[in-house]
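For this view, one protein chain was removed and the others were kept in their places.
Think of it as A and B in the order they're written, each chain with its own count starting at 1.
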Amino acid sequence: MISQDLKSLEEKSIYVIREAKIKFPKIAALWSMGKDSTAMLALARKAFLGKVPFPVIHIDNGIDFPETYKFREELAKKWKLDLIVPKSEIKPELSGFACCGANKTVALKKVMKSYGFDALIVSIRRDEHGIRAKERYMSPRDKNFKWDYKDQPAELWDDYSSKLDTKGHIRVHPLLDWNEIDIWNFIKKEKVPMNPLYFARDGHRYRSLGCLHCTVPLKSKVKDINGIIRELETTKIEERSGREQDKEKAYVMQKLRALGYM
Amino acid sequence: MIIKNITLLGHKDHGKSTLIGNLLIQTKSVTPARINEAKKTSKKLGRQFEPGYILDSFSEEREQEMTIDTTRAEMAYKDLAFAFIDVPGHEELIKNMISGASYAEIALLMVSAKKEEGIKDQTKRHLFIAKMLGINKLIIAVNKMDLVGYSEDRFNQIRKELGGFIAKIGFKASNFYFVPVSAYNADNLIKKSGDMSWYKGKPLVELLYEQAKMEDKRKSTAPLRIVIQGAIESGRQTVVGKVISGRVKTGSMVSILPFGYKARIESIVVKGKKAKSAGLSDDVALTFESRVSGNLRGTVVAEGGEAPKLTDKINSLIFVTGGIKKPLKLRINGNEVKCKALEIAEQVDTTTGDANEKKGAEVLNAVRARIVLEKKVPIEDFDEVKELGRFVLYGNNKFAGIGIISP
Partner (left out) sequence: MAKPKIEEIAEKLWKDQSEDNWKILADVVKGGNIKYYKVFFEKKSKLNKIEDLRKSYAELYDRKYRSIVKVPIFKKDKRGIEGATIYLKGLMINNRV
């Protein structure tokens, strides 16, 4: 994984966060207490003279790691965060407690509506998942939170979506360009407080954090940030190349080629 | 590591993925494991392995059932990293092509030397858009040289035909290079090819490196310009923005445009830390010795040089992507301004660079137009200060085009 130049990444993210706050005064951020959204808050503090200038939302399904709750409490106090914690609604017909499921969306919709937020900062990265390669820095969602990825507004230079084309809201993605390793380089440089679960104890650590139910640890002896960075520089590629490739995927790629990509 | 974004341009079968695949292999940016895996997959599918399949495995991870906007592959070379961004060639996806390419600094154009392939309209249109987006550096890889017997004549023929067009649309001779390659055989990618001793230039990756290293010196020595995003309140008035040229220092007397009044810089904060000065591309938070009034969004802080022009009448070249319908709005440097009038002087064919007699605004073509705005904004010529010389046009709240300001 290539480490990128932090100076330009920070400049871009700070620019985007400031644009978002200035364009959409009624903005909030999602905070999962994971590395990405915590790094984003650190960037927001840099952009706004030491203060996070918007409320942060943690959608709580009640079964997060106790360490995560502790971390939430400590950092919220230290950084004087305006923390909003809507409870994830439990509806058996939806996806239950699973933290990425529909219940969280229901809770988020509710909180966005009751506070009247028209923009939401989400700390996704392009290297996380295929579909995210299509995201824009500012990307409209309709009133049902649906994303029309096929017909997004153009986004070029430093010009971002300004108006809500629908009755929905704008998702803001200030970390879109960052790689996983860049996040850790930044955390190291800025001494950003981190959830202890990322560091190995008894031979295991967590690479990304969801709730207790959906998160599994990986075997690792890495106990500090330098170790994580080294681990990502070396083991990451091997981990990926071990993935199963199947005919179907190869076929899909062929189809895409036929459509004129690559 | 500094990553330089390179946008890939060119027609779909002219070898883009083979080229990038082989560059990744030759620079060891992919592991042997991945190469083996791609080989195995090809075998399973009953096809002969070729370097482009390396990218398939990247893309397969990225994309499953959905059509791609842009794909990205990263490669390290010497002290730099390159991110190759492939943009869709489809004309109906021009909006996505523009979005993907607008962040690139260098364009890499692929043209097949094969007779039945060669230079296409789309090839030229992409070059035209790249120039309008502000991409000034261009490498043209004339590919499939192995299939034309490494013919110098064929290479020169393409260079002549395309070179004229490239110069006509405004690329400077020192910023574009032709290189004959065979992406499949890795000829002239990293090492010079023995089969083309007539080619005296550098291999492709060296050309990219050279262009990437060429800094825009003018920008750091140019007069100070800061585009202001707006004001934030934090005890006292603080304005935030980005330095687009020159340097700002505490104690300097600067002008705030379009208001025209002056103010002295009291403090500067860069990335959350106090600083005595700030330079190119820095994010800044500024305080002035006395409070400045007015809505500061879209204003420009300037010192020295010839001040940006304040005007409500601009001459422009617009690449048309949608309907030029009322109400027309222009987004320029954070300002959203209504157009009182837009008068088309001539249409420019984006595949020839020539004006024609038609006066209409057809999608995928360009027009020269005179625009009258509802209020005055600070602007500069695109060739002088890019950030203040370009705009996005909206017609009836839909993306209608990108424009650059010409004298």
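By our rule, a residue touches a chain if its C-beta (ideal position, glycine included) is under 8 Å from a C-beta of that chain, and two chains touch if they have at least 3 such contacts.
Just so it is clear, the structure is predicted and the values come from calculations on it, not from any experiment.
A.B. asks: In the intact complex, which of the presented chains make contact with the chain not displayed?
C.D. replies: Looking at the entire complex, the absent chain's contacts are A.
A.B. asks: From the listed residues A:Tyr69, A:Tyr115 or A:Trp147, report the one that touches the chain absent from this view.
C.D. replies: Candidates A:Tyr69, A:Tyr115 or A:Trp147; residue touching the omitted chain: A:Tyr69.
A.B. asks: At which residues does chain A meet the chain that is not included here?
C.D. replies: Contacting residues on chain A, toward the hidden partner: 60-67, 69-70, 73, 87, 90, 92, 94-98, 196-197, 201-204, 212-213, 217.
Note that only the chains that are shown with their structure count from here on.
A.B. asks: Of all residues in chain A, which touch chain B in the complex?
C.D. replies: 2-5, 8, 10-11, 14-15, 18-19, 21-22, 45-51, 53, 126, 130-131, 133-134, 136, 149-150, 152-159, 162-163, 165, 237-238, 240-243, 245, 247, 249-250, 252-253, 256-257, 259-262
A.B. asks: Going by the contact rule set out above, which residues of chain B touch chain A in the complex?
C.D. replies: Per the touch definition, chain B meets chain A at residues 1-3, 12, 16-17, 20, 31, 33-34, 37, 40-41, 44-45, 52, 55-57, 59-72, 74, 76, 81, 86, 88-90, 95-96, 98-99, 102-103, 133-134, 227, 229-230, 232, 234, 238, 240, 242, 269, 271-272, 281-283, 285, 297, 321, 331, 334, 336, 387, 390, 392, 397, 399, 402.
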